[in-house]
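Note that one protein chain of the assembly has been removed; the remaining protein chains are unaltered in position.
As written, the chain order gives the labels A and B, with residue 1 at the start of each chain.
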Amino acid sequence: MNISRRGFIKLLGAGTACYGLSRMGVDVAQAQTYAMSMKTAGAKEVVSICPYCSCGCNIIMFVKDGKFISSEGDPDYPVSEGSLCAKGAAFHALHVNEHRIVKPLYRAPGSDKWVEKDWTFMLSTIAKRMKDARDRDFKVKNDKGQVVNRLDTVMHLGSALMDNEECAVTVQMLRALGVYQIDHQARV
Amino acid sequence: MPKSFLNDTSRCTACRGCQIACKEWKNHPAVKTKQTGTHQNPPDLGPYNFKLIRFKEYKMKTRVEWLFFPEQCRHCHAPGCKEGADAILPGAIIQDPATGAVLYTELTKKFTAQQAEDVRVMCPYNIPRRDPKTGMLTKCNMCIDRVQAGQVPACVKTCCTGCMNFGEREAMLKLGAERLAKVKKEYPKAQLLDADDVNTIFLVTEDRKLYHEFAERRETPQTQYAGLNRQELLSALGKPLRNLLG
Partner (left out) sequence: MTQHWIDIKNSNAILIMGSNAAEHHPISFKWVLRAKDQGAKVIHVDPKFSRTSARCDHHVPLRSGTDIAFLGGMLRYILEKNLFQKEYVTEYTNASFILGPDYEFKDGLFSGYDPEKRVYDRKKWGFVKDENGVSKRDKTLQDPRCVFQVMKKHYNRYTVDLVSQVTGVSKKNLLMVYEAFGATGKPDKAGTMMYALGWTQHTVGTQNIRLAAMIQLLLGNIGVAGGGINALRGEPNVQGSTDHAVLWDILPGYLPAPLATQPTLDDYNKAITPKTADPMSINWKVNQPKYAVSLFKGWFGEAGTKANGYGYDWTPKVEPGEEYASMFMFDRLYKKQIKGAFIYGHNPAQSMPNTHKIRKSLENLDWLVMGEVHLTETTDFWRGPGVDPKKIKTEVFLLPCSHRGEKAGTATNSGRWQMWHHKGYEPMGQSKSMGQIEVELFHAVRDLYKKDGGVFPEPVLNLDLDREYDPEKVAMKVNGWFTRDAEVNGRKFKKGDQVPSFAFLTDDGSTNCLCWIYSGSYPEAGKNLSKRRDHTQTPMQAKLGLYPNFSFSWPVNRRIIYNRASVDVNGKPFNPELPVVLWDGKGWVGDVVDGGGAPMAQQGGKYPFIMQTEGLAQLFGPGRVDGPLPEHYEPAETPLAKNPFGKQMSNPAIRWIASDMDKLAKNADPRFPIVLTTYSLTEHWLSGTDSRNTKVLLEAEPQLYVEMSHELAKEKGIKNGDVVEIESIRGKVQAVAMVTVRVVPFKVMGKTVHLVGMPFAFGWTTPGVGDSTNRLTPTVGDPNVSIPEFKASLVNVRKAAKITEIER
């Protein structure tokens, strides 16, 4: 049987978790000032992957009542064996972060501020801009009369932040629209 | 049998995974810092920084040495801070006999700023810091919650090179001796720092003075007044207890 290291640690944990300070001859009244259980106790464990460098460290997310409460390295990932660097260690802080954009934002031409808009407005307006550009600038043939079927006036950058599956659908849809000026962080 | 850390600085890359993991596990907020011409930041331990990589660089005879020191509480066998605190308010600082962890309780909030300062100077490594907001005296607590649940402290869990290790004291002493024997071949000045007296054992490759001011044990009232009983120590310290005991 292939006992995972994570499983092994949990087995150990189960045996010792009940030993509170009181069992160790310490004044319980004082000792209770300390957390008697881990903040992650009872949380669901979900495996994710660190979104920084390509070491690809697997990370365990601890999720309680749908809330992401803590994270740490996954000992079952043979490359990292559960360890993480500074950025990986901040995986939770990266996600649960007050600086994040959580609503679609729109900036009108000439405006000096963002305005919150709903997704319907954003999708329909962007689709219109895209179709207008495509209908206006799509090139079936180049100057030499060769068939090129492309759109020269729209570009797409990013992203290495995308999953493989996201990349696959992105490339599929862009090439269908005739957008070929595509690039991402592979070059910077 | 107490637990010990072995921090083998010959393996530290100063990635600061430990420094961040500590903050994350403790839910410590970020503190505002400035770039002052060093990678060491924050500049010192604080109420929200129990773990800190200290950086020192030297041009040696044949090469540059960049020394990294993953600073934290040593969890002394006979903790000076506890001795000082006991003199003021017994139970404010406790020592877990099962792990050897030296723990600062909520009672430390009752210390005045001056009393907290008195406790701080009792530490030969200058570790305790008072949280000015809550008045609580703070430092590393060995992630006692994790250790009780059979896990290693957050910093050790995160360490990617095997610099930080944690386990039964005997095992750590053995590991330390093995590592030292190996490291000494490359670094003749390598040594284990105060291994007999502390549960956070550092393996350093150079003269300990080079790491930072308090990498050396400093003279403390505890060492100055060794052998005094509690009353004698208190009067030597000359600090009133009225506020607390009243």
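Things to note:
What we mean here is this: a contact is a pair of C-beta atoms (placed from the backbone, for glycine too) under 8 Å apart; a residue touches a chain by one contact, two chains touch by 3 or more.
These numbers were taken from a predicted model, which means no experiment stands behind them.
Only one of B:42, B:135 or B:167 touches the absent chain when the whole complex is considered: B:42. Seen from subunit B, the chain kept out of the figure touches residues 11, 13-17, 19-20, 23-24, 28-39, 41-42, 57-59, 63-66, 68, 160-162, 182.
Where subunit A meets the chain that is not shown, the touching residues are 2, 4, 46-58, 61, 63, 66-68, 71, 76, 78-81, 83-87, 90-91, 93-97, 99-112, 114, 119, 122-131, 133-135, 137-138, 140, 142, 144, 146-173, 175-188.
Criterion: only the chains that are shown with their structure count from here on.
Residues 15-21, 24-25, 27, 91, 94, 96-98, 103, 105-107, 141, 144-146, 148-151, 154, 157-161 of subunit B are the ones that touch subunit A when the two sit in their complex. The touching residues of subunit A, when paired with subunit B in their complex, are 9, 12-17, 19-21, 23-27, 30-31, 33-39, 41, 70-73, 80, 82-90, 92-93.
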